[in-house]
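Removed from the display is one protein chain of the complex; every other protein chain stays in position.
Chain lettering (A and B) follows the sequence in which the chains are written, and residue indices restart at 1 in each chain.
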Amino acid sequence: MILTTVETVPGKSIVEHFGLVSGSTIRAKHIGRDFMAGLKNIVGGELKGYTELLKESRNQAIERMKEQARELGANAIVNVRFSTSSVAQGAAELYAYGTAVRVN
Amino acid sequence: MKYTPRLPQRNVNVTPGSPLRDFLVLLLGLTAILVGLYFLLGLAVNLIVPWLPMDIENRLAAPIVRRVVVKKDVPGQEAEVQRLLDYLQTECTDLPYRFTIHVSDNPHVNALALPGGNIVVFSGLLDKLKSENELTFVLAHEMGHYAHRDHLKGLGRALVFMTLSAVVFGSDNPLANFLSHGLYVTELNFSRDQETAADEYALVALNCTYGHVSGAGEFLRKIDEGDGGGNGGHYFSSHPETSERIAHLKDFAKMNGLDAGPLAPLPADFNL
Partner (left out) sequence: MFDLLFVLGLIATGYIIGTWAERRHYRSIERREREFIRLPAVTLKKLDAGSPPVESAVMVCGSAVVSVDYFKRILASLRNIFGGTVKSYESLIDRARREAVLRMKASAEGTSLILNVRIETSAIGRYANKKGVASIEALAYGTAVTFKREGAAFHTG
């Protein structure tokens, strides 16, 4: 499954499209991560726990979008965009959407 | 570019599974963790608490005493019992506490040994007494608990519970009060072995005061007639069967050469 953020898949031509596909996810941190973050507030540095959390969130959203595209029969998703919001405190929410296409 | 209208069969963006099951699992997990923490911390505190210096113990005791005691206004009675207590402390026992008596307005036949040297005697018990010997036995029995530091063992868990419930529920929450009431009753219980040890201690102190050990058996028989409950209530009763207690005390007396004798009457201004 090819993902791009441009109009087309460079070097290939789009044969047909299937409309919008999207993947969303919302993951919460647990008390351990919170505690470490609190400590890091004192010494500074990268909050590895939260980085992990956001990375997992992003991966899951993209995976779900790919799955939906696959179901429709696409093999690429073009013009992918992300959107996020803080719907709940302490949770990372991510929404990825794009156009499912079939390229050759 | 051709458009092929097609709809996905399933919704990838929602995890299947009942949210109710999720809720129950999480709630159970949280409860299990809190209970586990409670017991673990209680154990840890129990190990530390015997090393507590006396004034800290007294300060920790104050809120617990306030919760348990519903003060009955009987200054005459209290003074007499305190006098007896002081006598026992100076003449017949050697304990590092300053004992204070609290008479609690409660019809149960019971007495409690709270931290800090606070002995609580329920008015129900005082009403049942017929001789000074019995009263001395009760006081000496409670002092026996102090001698073996029994009273501190429940203190650890009670403290942990108070802290946990304040953190999770906030203080003055009715749920916390409801649970803590049940918990004080169970935590202030002493085990059978502890009770037997306190009985023996009391018998020796009784002998020291009067030269004989009559009154102990009479008293034990009386509490049996009473409400049948052990320390703190009907459930979780850990009092050994009274007949067993009396039999054991008789053996103990025989082994240590303690005999019977005349019972001393209660002080004149006792029964107001």
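As a working rule, contacts are C-beta pairs under 8 Å (C-beta built on N, C-alpha and C of every residue); 3 or more make two chains touch, one makes a residue touch a chain.
Keep in mind that this is a model prediction, so the values were computed, not measured.
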Open item on the list: Counting contacts across the full complex, list the positions on subunit B that touch the omitted chain.
Closed with: 1-3, 5-7, 11, 13-15, 17, 19-20, 22-23, 26-27, 29-30, 173-175, 178
Task: Touching residues on subunit A - with respect to the absent chain - done: 7, 14, 17-20, 22, 24-33, 60, 78-81, 83-91, 93, 95, 97-99
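Note that only the chains that are shown with their structure count from here on.
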Task: Chain centre separation (subunit A, subunit B; CA means) in Å - done: 58
Open item on the list: Considering only the defined contacts, which subunit A positions touch subunit B in the complex?
Closed with: 14-19, 21-25, 64-65, 67-68, 71-73, 101
Open item on the list: If we count contacts the way the header does, which residues on subunit B are in touch with subunit A in the complex?
Closed with: 1-6, 8-10, 12-13
